[in-house]
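The structure is given below, and queries will be raised subsequently.
Certain chains of the assembly are absent from this excerpt, and the rest are unmoved.
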Amino acid sequence: MPRRAGHFTIWPPMKFSLAVYSAPHSAQSASSALRFAKTVLQQGHEIYRVFFYCDGVQNGNATAAPPQDEIDLTAEWQVLGQQHQLDLVICIAAAQRRGVLNQREAERLERPAANLADGFELAGLGQLTDAVANSDRLITFGS
Amino acid sequence: MTLHIVSKSPYTSSALKECLGAFASGDALLLIEDGTYVLRHPALETLQSAEIYCLEADAAARGQQQLAATMDRVEMINDARWVQLCTEHQPIVSWFR
Amino acid sequence: MSIKSLALCRTAPYGNALAREGIEAVLAAAAMDQAVDLLFLGDGVFQLLDHQSPADIGQKSLRRNLQALPMFGIEQFFVCEKSLAEREITLEQIQVAGAETKTVKDTGSLIASYPTVLSF
């Protein structure tokens, strides 16, 4: 049954997935992705997965510490993810190259620190393929 | 019908040009981020009958709001309408370089 | 509407990692038996150009990754005819063993025939 938000008629809920290629604080598209995701949920749709790829893996870097008067995209994704049980997946191959590791990877690769933010998960490119197969819409936020 | 999302400036990137080269009749164009500079670019004239949308917040950030107000052919939209456009179109193609 | 998805490859190789990471995503999909077609457009057609020798810049050949695609069942590449002409590239210069190169005039209609398009 279609619902209304403002003056727009909303179609039955759809499953969206997002592919995010940009790092926070380098390109606006990283914050565009967050803004889009929030609106998708506000409009009553579902987010099947957010797949962070290329420089987008930096969205899950817990070491980032933006100035207080700038958006902290990692923190915002964490809050949104918790509120809506989002599947926030960081491509493991892209993350290794760019230095975003969980504890297990840091030990395996003999790196000094783990820095993957809570609420994000490292997984393979198959999760992007799976999102393509199981979402009604996939939107790319490139850099 | 395809929704084409252009996010780069038409003056420095080939994104718009390549998007227009892959535009089918009935497709829609959405301008976001630096793509909102397309509002002032002559290439927009070549899209005679297509639906053209532009994210209002991204245009306003760049001082394009007055320009936008003068354009009948472009619908300025908020984020909710952006999501709705994505439900109404398939596929969605991002032109970000 | 096709159940396949389309990878739209618009980036030249080597200057930026996006071309390589795009092909890696396509390989992953193909390895999972997810049907995916490729359309090379704009500078993306440079990915197919022969005689790439990136050893001296410390990179691996991206064309070699493309040559692996037929082994995963991807046996045709769509290529934008206009992009080739603009760059004065001939069909002979972009052949990949085991794959058929199909030039496309109406890229808009091709794109519109897929439910999902991934841009790289």
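Going by the order they are written in, the chains are A, B and C; count residues from 1 in each one.
Just so we're on the same page, a residue touches a chain if its C-beta (ideal position, glycine included) is under 8 Å from a C-beta of that chain, and two chains touch if they have at least 3 such contacts.
No experiment lies behind these values; they were computed from the predicted model shown.
The full set of protein chains in the file adds up to the formula A x2, B x2, C x2.
The rule is short, and it goes like this: only the chains that are shown with their structure count from here on.
Set against one another, A-C and A-B show the most C-beta pairs in contact at A-B. Annotation: 24 Å between the Cα-based centres of chain A and chain B. Residue positions of chain B touching 2 or more other chains, listed in rising order: 90, 92, 94, 96-97. Residues of chain C found to touch two or more other chains are 18, 116, 119.
For chain B in complex with chain A, the residues that touch the partner chain are 5, 7, 32-34, 58, 79-84, 86-88, 90, 92, 94, 96-97. For chain A in complex with chain C, the residues that touch the partner chain are 19, 21, 53-54, 93-94, 124-126, 128-130, 132-133, 135, 137-138, 140, 142.
By the touch rule above, chain B contacts chain C in their complex via residues 1-2, 14, 18, 21-25, 27, 90-97.
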